[in-house]
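Take this structure first; my questions come after.
The complex appears here without one of its protein chains, the remainder shown in place.
To keep things simple, chains are lettered A, B and C as they appear, and every chain counts its residues starting from 1.
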Amino acid sequence: MSIIRNRKILNDPVYGFINIPDGLLYEIIHHPYFQRLRRIRQLGMSYLVYPGATHTRFLHTLGSFHLTNTALSILKEKSVSVSDQESEAVLAAILLHDIGHGPFSHALEDLIVPNIRHEELSLAYMQFFNRKYNGALDKAIEIFSGAYRHKFLHALVSSQLDADRLDYLKRDSFFTGVSEGVISTDRIIKMLNVVDDELVVDIKGIYSVEKFLIARRLMYWQVYLHKTVVSSEMLLRNIIIRARELTMKGKKLWGPPALIFFLSNTQFVLDDKMLQHFAMLDDDDMTASLKIWQYDADPVLSRLCAMYIQRNLFKIRLQSEPFTTEEIARLKQRVSETFKLALEEAAYFVVSDMLTNNAYKPDSGIIKVLNKDGSTSDLADVSDMFDHEILSQTVKKYFLCFPRELA
Amino acid sequence: MSIIRNRKILNDPVYGFINIPDGLLYEIIHHPYFQRLRRIRQLGMSYLVYPGATHTRFLHTLGSFHLTNTALSILKEKSVSVSDQESEAVLAAILLHDIGHGPFSHALEDLIVPNIRHEELSLAYMQFFNRKYNGALDKAIEIFSGAYRHKFLHALVSSQLDADRLDYLKRDSFFTGVSEGVISTDRIIKMLNVVDDELVVDIKGIYSVEKFLIARRLMYWQVYLHKTVVSSEMLLRNIIIRARELTMKGKKLWGPPALIFFLSNTQFVLDDKMLQHFAMLDDDDMTASLKIWQYDADPVLSRLCAMYIQRNLFKIRLQSEPFTTEEIARLKQRVSETFKLALEEAAYFVVSDMLTNNAYKPDSGIIKVLNKDGSTSDLADVSDMFDHEILSQTVKKYFLCFPRELA
Amino acid sequence: MSIIRNRKILNDPVYGFINIPDGLLYEIIHHPYFQRLRRIRQLGMSYLVYPGATHTRFLHTLGSFHLTNTALSILKEKSVSVSDQESEAVLAAILLHDIGHGPFSHALEDLIVPNIRHEELSLAYMQFFNRKYNGALDKAIEIFSGAYRHKFLHALVSSQLDADRLDYLKRDSFFTGVSEGVISTDRIIKMLNVVDDELVVDIKGIYSVEKFLIARRLMYWQVYLHKTVVSSEMLLRNIIIRARELTMKGKKLWGPPALIFFLSNTQFVLDDKMLQHFAMLDDDDMTASLKIWQYDADPVLSRLCAMYIQRNLFKIRLQSEPFTTEEIARLKQRVSETFKLALEEAAYFVVSDMLTNNAYKPDSGIIKVLNKDGSTSDLADVSDMFDHEILSQTVKKYFLCFPRELA
Partner (left out) sequence: MSIIRNRKILNDPVYGFINIPDGLLYEIIHHPYFQRLRRIRQLGMSYLVYPGATHTRFLHTLGSFHLTNTALSILKEKSVSVSDQESEAVLAAILLHDIGHGPFSHALEDLIVPNIRHEELSLAYMQFFNRKYNGALDKAIEIFSGAYRHKFLHALVSSQLDADRLDYLKRDSFFTGVSEGVISTDRIIKMLNVVDDELVVDIKGIYSVEKFLIARRLMYWQVYLHKTVVSSEMLLRNIIIRARELTMKGKKLWGPPALIFFLSNTQFVLDDKMLQHFAMLDDDDMTASLKIWQYDADPVLSRLCAMYIQRNLFKIRLQSEPFTTEEIARLKQRVSETFKLALEEAAYFVVSDMLTNNAYKPDSGIIKVLNKDGSTSDLADVSDMFDHEILSQTVKKYFLCFPRELA
């Protein structure tokens, strides 16, 4: 396969086996900063709706790693030149692409560390490892951030057809039991090639790619934007918002020190101390704390936490038009009366926002197809199924969450 | 199917869908005591070896429930008389059969509540629900404890071919990716029947049953008694033992109150308060605490916890003969020197015990086969594959755990 | 389940087990007219492209039967009234819906019996069985032909969401290994209901239905209209056309008498003798004859058959515009010169026609969705994914087949 010797074989129910090579990559995987991903669920709150979906970012990351490794072998077989250092760099980049995710991933992304996005955190951890290993990740960082001269290596890590998307669709489908998302990763990866430094997919794989885009769209509505999932995320978000409000007002909430650290502030600096604290946090800290906050003296926090632990989730309504401010105000009023809360407290129990779903955003990079004559086209131009109108059409839905007692 | 109306359909990656009927069973499932099983992994520490194995007791319990429900339908089709009350009672019994499990299930079973077995705890929770629902679980309790007059109903819940075993083998195989355990639950359940109030399996299903027994055996060695799993369990057990020792000596460890409650004592009374505390505990509390104990002042506790969090697990050796006391003493001596610990502290880093595995223990109930002529036989007498010698032969292995640094 | 006692359990790799009830249905399945479907491949020539696709109409029919039976159970659970006679009638109708298929199914449908469509043949066999069983299939025939008063029973057998389509997509996907067609038949069937005598699908199943329509479309291009499949069908069709031409001119070709019977004429009467002859024909007769015709004196027949047996298939080109008559004439000329054949003989080696594909033809019956408020809508009106423009848009492709030697 390559000069990289395999060190370990890991069982994976999705691909059977994942080979972990020796050396730098092995060491990164065994660092506590990486092992921590074992305690962060890939799909956040979705396990409340799909009880099988308890799989972790750890496994997703290793799956993406495996697909990247397979893609590299296939490209090399097709005489695409990839050096051993480049291989290791892409693999390191995919390993670390999600390391900046915190507890419950996307659901709390902008709440735990409000001023820093998870990609910036991932990059900061990469730089940490780069210092630790004396610049061994220079190329990985270049590839991750899109600066490396061979663009297709970045595309393996981040593009419409990257290993991340290929793995998560297949894996989330496997663990949720929603067979709509089962995709032929094998087929798509076998059809990859490189033309003019760009990642392309052979025209023979076009139906698999179409299927992949549709599967992604369907998985969005059936899993990622499932209304009960959204409703439970809104509940959890309001818990964190309230807990921070109380903490910043001086209240001493029970909780792991790292959690309290992040609840005590809203602006953070990306230094080593912050990275250490962040690496101490995972899903477990949240639920361990929520269980105890059920009995807190604050009527808002305790009620929200009790709702969460007893799975008495918000009722959620969906519609194509935004909900009116009157409607929302009326609900808050009713909450205030029903639960005997002040109006600003009642606001924690009513949430309205927008969901959106795009199968294929042309702005976030197109998919290039390799025609039989060696030319390349945009998928949208050669597909029988998709045309630009459908592609550019974003489906929007608005939601309104409120306590089940008011339904 | 029956007069029980279905209330909810649950996605399950193993069986596709699980129907949850309305009424008592629905209410039990939605009680926090039951929902808590969502936060207890079915296979305890095994996710450290099989990263897909993060599935929960919640899902296993609902899977067992589903198989029991299917078995009841099949038996009714074969004109076995089962009343609606009996159906609900068996289903309630299977739902609650594992509710007495605590964090990390079997691994810590005798450590969290040393004087009470998990079956007693399950029974106590059943009695709690029975009081809550004014005796609605009388029959379920009778069936669970084997006192009910129709013995086959107890056999569905607890026997060599019960729904619990059928589900866990198939499910654990699915989530670990160890295909050895894939069994034809469908086939076995379709072959069930009742003769003289006993659960029997039609002779046409004999190969499926043989396969099931062998799969169970292989799963024991490949998963349940996997040496890295055993090694990580020993580490976790010593952490709890040390934490209790320190707590009982008066040290104030960081931790959720319910955990501290159980660490402060070794003898417990099965009262409502204890059940409430126990129901507050799950896997999350353990790992949240272990992460913090890494930095505790006690050199034993902090080192053990750091080993756990950094996945620097015990090295483990297996052999057919017990390890000698000299060998064990020598190791403790080396630990004491290497880590600069007192000898009694060093003892926390060396563990030796025995593993054992039986495919089919004749004493724990035989499997009855229904012959073509209507007579029944013991499986052992009609199987070509098994004979009594193999069946009664227990394979024993002895293990020795010690720090990797001494290897 | 019902009063119909099960007689036999059949292994099916797709659904696990299929229960065959006793009585009329069992007898039909065991009649030679039905057993003959064991020797007709479901996908005709596709096994030349997808070597796993050797599954038969026999198994597809039993699969459709199984799905219909499951759908009936689900509908009854939802309090839809279906009498036992109606159940048996629908099941008989689905069992016999494809019995009029001949060798290589659709590929030769209009060639073996040019003046009769396979639906008419199916109906004729139904009437044969109805005479044999003294009118026991009266209701089945009514349902099959759409005359029965409860329309939803016909819809189970023939509609956009009938058991036939649900089974073939899933089964063809399984045996070809083209995972694009894997659909949640379970999910769709669980969502069926009946409103005002019409078959509807619950709004909760809408994503599964969308996925099903897309999977069908993708399967069309990847399997059903795969260009090598089309190319081999054109070859086989020309073999039959040539063999009939020679036979009608008086030549005695080697072959089973039933095959010679159909090659000797173009107009047939639907009488018992014809049904008997037709029931003697299956895929085996064709390939057994083709192998021998390779050595026939006729230069057209022998060359075509040699191409088939040696898998030296036509080259095929696809394009969006029709091929010009000049282009086609030029090719025939070249064939004539290359193979030293007369121009009218050369015509057997050049074929051009049109392929077409519709995911969802509104004219062939819409899919009704049951909204939460009890009202029903057309799928096209409530789906976010489909709109009428896409639905009514037919993708056309033109193909041109010719000998590989001319490429």
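Here is the rule we go by: a residue touches a chain if its C-beta (ideal position, glycine included) is under 8 Å from a C-beta of that chain, and two chains touch if they have at least 3 such contacts.
These figures come from a predicted structure and were not determined experimentally.
Looking at B:E180, B:E245 or B:D298, the residue that reaches the missing chain in the full complex is B:E180. The chain that is not drawn here is touched, among residues B:D12, B:D98, B:D172 or B:E210, by B:E210. Note that of C:V80, C:L225, C:I241 or C:M280, the residue touching the chain absent from this view is C:M280. Contact between chain A and the unshown chain involves residues 1, 6, 9, 16-17, 73, 77, 184, 186-187, 190. By the touch rule set out above, chain C reaches the unshown chain at residues 10-14, 16, 30, 32, 35, 38-39, 41, 47-52, 54-56, 58-59, 62, 174-178, 254, 256-257, 280, 282-285, 287-288, 291-292, 309-311. The set of chain B residues touching the chain not shown comprises 179-180, 182-184, 207-208, 210-211, 214-215, 217-218, 221-222, 384-385, 390, 395.
One rule holds for everything that comes next: only the chains that are shown with their structure count from here on.
With centres set at the average Cα position, the gap from chain B to chain C is 50 Å.
Chain centres here are Cα averages; for chain A and chain C they lie 43 Å apart. Our note on geometry: chain A versus chain B, Cα centroid distance of 32 Å, whole angstroms. Within chain C, residues 184, 187 each touch two or more of the remaining chains.
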